[in-house]
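All protein chains of the complex are present and in place, except for one that has been dropped.
Letters A and B mark the chains in the order given here, with residues in each chain numbered from 1 onward.
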């Protein structure tokens, strides 16, 4: 009986997964001509917005290559104790943590607030971290001086502490990929000394974006311009259109609250004018920007840190990390379910996954390098986003073989070192043959062929793909496109004899990563 | 065993529903720039076409706001005894019955004709309604004088009556939302004294529309212009393009049959030239239009009317209405299945649902108002359309809090009274801050924030949404976006102290509708 049930379940799931596969990716199509690219360029950010607590750099989304791929790219650097203020976007978003670690949160409408501050009696078991201080000494100090500032709310009521509760908060670390669904509020915070560098891809061509192709960031706070506004204006100007409506210069810059009249917000929030003004960022310095410094650091409620990591066990930890991150004073599962029918689905979904430190890469050759791919099979939340990603490391003179993406555009960002990349379009033309160096991005459109060879000791990159199950076809090596064809067809196709065709099929025994030739390895050593 | 089966079924359904959720809405993307809206306007219909039996008013679909949202809006007023002639559209359509009641029908290709006129012997149990007459006296009169006119077909054959059969006919009433799938023939008829006012939203941006974004109405009868033709021509002229092909002036206006040559139709239908000419509307007055008056009223076969309604029981009736509407002399289920494999799915699907009179609104506050939402969970047919709708009533000075649609554009049409609405875009700019009065429509693009406060005693509106499970995120109140974030993050975000942040999270205890302040309520009283 139990077996039968298990079987039904299995069939059910596999069948439903199968359906999914039939609908690879719903992606809007670029305007006519946008993808008739005869030359690709390795692109750098062309704009940089300084904030109090960091920098936001953006690539120009009006660039033809970005328009062809239907995506926008930006990079955010967070200093220590800095908070990227909450915002949401009109399209699904993948964030790759290139460096650093910290906390992030998302707010899902209708999901319960499952992180709750403890009762006095429970407090002993819980901890609040402030990272600049020694863990133990912190708790003592908190109960001495800090208390007065942090728990001023005890002014209200009969001296009972205000117990905060909020939605899940997650810890991120270097190499994480974070999935942010369309319209979902997202914030992140750096509690460490190392600056956090986070690269964000917004898939504006997604069917989930019902606005036009422009990326948009809706901030909940501050009075800074959103980072993509300038490109909108550029584009409008470029097309010779007149700006309509009122004067733009005056009220540009502002958050989603600042456009509402004060009385509306006073009524809606039942707070006084003073608080509304802060909400609207009225008197705030525009320079403060989208990333703010938090004096003395932010105190974030989180489950007690685990004991020292055993590097050898890191991988298993990766796998059950999610379980560990459940707050230990969380409501019971049943209790949460009462709040919301979706509690066990979206509300508790895993939203990030490490791509780098894992000891189980998907492709590995000690002489050539390693590749790790995160699809919706690894991180199911990517199914909503219809995005995936790949992280790769190539050793000097190692290459990844010519291949193409069947069902996705690919946005390659070099993270470290340099590699020579070649890209070929449908006319057989070389549209790119240059070195891609750290910090530059290259867009490889769907079906265009690409190959790379590392010029540095270690070339690392991250590649964002506009399909949650992006598939590649390799043009060389075992189980490549060539080896799938009969040797006689190959011989006739390439006008060669059977022996040559056989070499084409079989000489390269590697699958994706090719180590340097013996001679090159010696030369390098 | 039965339990196991039930469980499998449950899992199966929930699993498949889960899949559905991952594919919120496939919606075409507007042209570049279309949604860079710095000012929204409350829009009125800009064209009005008078027909014999009513009026069709249309909003200009070339208006930039409509182009951004990818929809077209029109309003049809049907006088008593008037029939909106059958037509179909190139996109899914939601029709909201603002006023009145009557009958509607749709024709699904391949579905059986399950409404059948009775045999003589059965006739006693059935009734045919002609609404201008007293029910009982009607039947008597029919069998006396009316018979001669209506059953002239007994001329043919051996005096056996012709028994008509056709697909299901439905009764609609005020507050109904009707779902019309792409390409499906639809007609409606007003059998009451109150004029019927029906507002129709066509989602031209739907992936189901494989033509361009222009709304199109294909009429099966008449020789009037279809109501959106003028905008097509406007647009073509606006772009300076030349009209190709033959002269347009001559053969404009006409139905889907009038473009075929007579001999084709004679052969295809096996009828004489006289009938074909009527089919093509050749000799018909163009003024007759898309809505025709039916002399003496239309007789529509329908199950016997139920006994007097108990207003208190109305709601339960809503729920089982569908069952009651099955004609009692309908073929057995098994018999129908033999006709068509789809018989129990599309052919018998529920196609309308009341939004207004229901005593179970989704959001309710006696001092503030009520909201009722119809998604594909309420009316599964909306799953095909990928549309939903919301109906709301706000009392004087009550408001709905600032919020945004995560995954849909929203088209708000004011039905009664006036309210002040504010809309904010991604740059924090107020793009609308005016009173919206009855009869005007406002488009709120995806992710733009909106709030409203009623200026009248009762402000009512209907809001069409371009997603069958449109989700909103509230920016104020319990379980809002703000309350999902840690109080310390809020404090840092808005540069306020923890106490102020706490007020932001907790002061408003309402969820969506906020009643007027005490002082306002007193002033109003």
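Here, a residue touches a chain if its C-beta (ideal position, glycine included) is under 8 Å from a C-beta of that chain, and two chains touch if they have at least 3 such contacts.
All values reported here derive from a predicted model rather than from experimental measurement.
**Student:** Using the document's definition of touch, tell me which of A:48, A:163, A:274 or A:498 contacts the absent chain.
**Tutor:** Of the listed residues, the one touching the omitted chain is A:498.
**Student:** Where the complex has a chain not shown, which of B:216, B:372, B:440 or B:474 is the residue touching it?
**Tutor:** B:216
**Student:** Can you tell me which of A:363, A:438, A:455 or A:473 touches the chain that was removed from the display?
**Tutor:** If we include the chain that is not displayed, A:473 is the one touching it.
**Student:** From the list B:189, B:404 or B:448, which touches the chain that is not on show?
**Tutor:** Looking across B:189, B:404 or B:448, the contact with the absent chain belongs to B:189.
**Student:** In the whole complex, not just what's shown, which of B:172, B:257, B:494 or B:510 touches the removed chain?
**Tutor:** B:257
**Student:** Mind pulling the chain B residues that touch the left-out chain?
**Tutor:** Residues 1, 4-5, 8-9, 12-13, 16, 19-20, 23, 26, 28, 31, 83, 85-86, 88-90, 105, 107-111, 113, 115, 150-153, 155-156, 162, 164, 166-167, 169, 182-185, 187, 189, 205, 207-214, 216-221, 223, 225-226, 229, 232, 235-236, 239, 241, 243-246, 248, 251-261, 264-265, 267-271, 274-275, 278-279, 281, 284, 288, 292, 294, 298-301, 345, 383-384 of chain B touch the chain absent from view.
**Student:** May I ask you to list the residues on chain A that touch the chain which is not drawn?
**Tutor:** Counting only chain A, the missing chain is touched by 4, 7-8, 11-12, 15-16, 18-19, 21-36, 38-39, 68-70, 205, 207, 399, 401-402, 404-409, 422-431, 433, 445-447, 449, 451, 453, 466, 471-477, 479, 481-489, 492-500, 502-505, 507-508, 514, 517.
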